[in-house]
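Shown here: the complex without one of its protein chains, the others still in place.
The letters A and B name the chains in turn, as written, and every chain counts its residues from 1.
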Amino acid sequence: MLKQDLLGAHIKAIWLAETQQALFNSLMQVMSRPGRLDNWEQWLENSPAYLAVLATLLDGEVSLNDVHGLLTESDWPMLQAKKSEVELANYLLCDASKMVHIQPSLGTLSSPDFSATLILKVAQLSVKQGSMNLKLTGPGINGEAQVAVSGMEQAWLENRNGWCSAFPLGIDCILVDDTQIMALPRTTRVEILEAVHNGENN
Amino acid sequence: MGYVAIKGGGQAISGAEKLLEFIRTRQGETGEPLDIETIENQLYFLHSRIMSEGGLFHPKLASLAIKQSMGDTLEASFALRAYRSTKPRLIESPILDTSNMRVTRRISASFKDIPGGQMLGASTDYALRLMRTELLDESPDAFKSIAGKWLDENRYDEIPDTFPKVLDALRDEGLLPPVNEAISEQKPFDITREPLVFPVPRSAALSTMARSETGSILALAYSNMRGYGDIHPTVAELRVGYLPVMLPHPITGELIEAGEVLMTECEVVAMYEDEENGDKPSFSLGYGACFGHNEVKAISMSILDRALQSGMKNGPTNPSEDPEFVLLHIDGIDSMGFCTHYKMPHYVTFQSDMDRLRTTQEKHTNKHEEASQKGADNV
Partner (left out) sequence: MFNQTFSADTQFRKASAEYNFGFLDEYAKKEVRRSVLKAIAIPGYQVPYSSREMPMGRGFGTGGLQLTLSLIGKKDTLKVIDQGSDDSVNAVNLRSFIEMTCPGIDTTTKVSEATLIQSRHRIPERELREDQILVLQVPYPDALVVVEPSEDKRKIMHGEADYSRLLVKLYEDIVKFNEITISHRYPTRINGHYVIDPSPIPRWDVPKLNNSKSLILLGAGREKKIYAVPPYTLAEPLEFDDIPFRVESFNDSTGKRRTCWRCGCDHSFLDEFIDAQTGDKRYQCSDSDYCDEQIKSQVNNQELEG
């Protein structure tokens, strides 16, 4: 039996097996289709979306580094994940509005799955316009996709593109705002479009 | 509400199940259903084997598995393993010290006198394999009196519970390398939670072998004994007994004894090798252990452990030293499942095979006709 079931009725939805099944399906779809935005509002009950992502994926078998201290102390026992150094962590939780110099694990040529998955918290994801507009191409995308991200240091994307430049090595990113999620697997080619001035193209 | 699609081929399956159930019960009125206790005790070695190959120490369910599979060892271990695989891992024991084992049998082939003495215990080693025809028609009364009589006559309470380990004595003499503390502090590999990605640590090899099918591991170890390898092992100690399992208390973390498991453990000493790093030469070790009383398996495992360590270090020179070859072919559940699957329909792939063969045949015929045509032209 799972820990969450033992804790009784006041447990939030994101910790329940049934919710995690639904959230995983959404996560799988966004990972398969970069540029697709899914809204998780109905599941969150005020929990941050990044916590829902972690709740869906983590358990005691994997390690996490909370790079910017987004988690509270009480989240850790629920997640059960091992705390680990950035270089070794399976999962990294980062605030994308702050740039840090980190070196996540990129995997090895034989085992590119020994790489980190980054969960990046941004201010706003949108299919329309934002402070940074991205053109995406690659597996999972029918032609090309465009998304807009606000509240993300451009350097994150530049680093990400560097880390993913030698396939199959690389990292996979899951971007979250307050309620929406989107993924950038290592195969996605991300092009930062010229910033569009407010008021145009509306 | 679940909507159920169809029921067609299901009838065949249910028919097959009913027939199996008929076979199990076909003694009819003269028959008695096997009871779980009888299986655990009177089919002691079979029961041991199922717990070890199933990878779950659960005497009651192991008996049930034997009962429902009608004694098919592969099927019984399979049922037990499939049950085990649905259980989450809630708590981990620390590394258990087998010198705490409540020993029922221990022998050493390396020394006549070992600290604590040899203890032959229950063994078929020196039994004459003659048919005991008196058991054909054993009376329940006679059966019931034997155990009581044995208990009356034997002063088993004088036997100490635990014995020192033979290896410790060898270590004290410097014939074996000292315990590598760094390795014993490493977290052991859990094969039920992680896939084997080669190269694998020794702990992964050991746990894979501990769950292996007895016949399979024996066959590979035998290849090494016969000459596809040269371990030349000596059994330093083989012990059978009950090992206390210590678990941390969920709240206080204090270690408490949760129960004991019946185990067989074997340590073989093998010839020494040159030490590249200039260390003093010493014997090398092979280790085997499994649930239940299964000496052939524990010995085979210890020999293969030694062989695999060689292979991991210097590269394999024969199949029994190749970790991939050994570890991926000794699991009974994997191998029997795949063997059985060939009975499933393969219509589509066979259709595809026929297509290739016909095309190739056609090309072959055309080529030959062309050639004979050419031959005819040349005349």
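Here, a residue touches a chain if its C-beta (ideal position, glycine included) is under 8 Å from a C-beta of that chain, and two chains touch if they have at least 3 such contacts.
The model shown is predicted, which means the values in this text are computed figures rather than measured ones.
J.: What are the shown chains in contact with the chain that isn't displayed?
T.: Across all of the complex, the chain we cannot see touches A, B.
J.: Just to verify: which one of A:42, A:72, A:108 or A:165 makes contact with the chain not shown?
T.: A:108
J.: Of the residues listed, B:93, B:145 or B:192, which one is in contact with the missing chain?
T.: Looking across B:93, B:145 or B:192, the contact with the absent chain belongs to B:192.
J.: List the residues of chain B that touch the chain left out of this view.
T.: Output for chain B: 1-10, 12-14, 17-18, 20-21, 36, 60, 64, 78-79, 81-82, 84-89, 191-199, 324, 328, 333-342, 344-349, 351-356, 359-360, 363-364, 367.
J.: Just the residue numbers, please: which parts of chain A touch the chain that's not shown?
T.: 2, 17-18, 20-22, 24-25, 27-29, 31-33, 56-62, 108-113, 117, 139-142, 167-168, 172, 185-187
The definition used in the following text is that only the chains that are shown with their structure count from here on.
J.: Report the inter-chain centroid distance for chain A and chain B in whole angstrom, where each centroid is the mean of the CA atoms.
T.: Once rounded, the distance between the two centres reads 43 Å.
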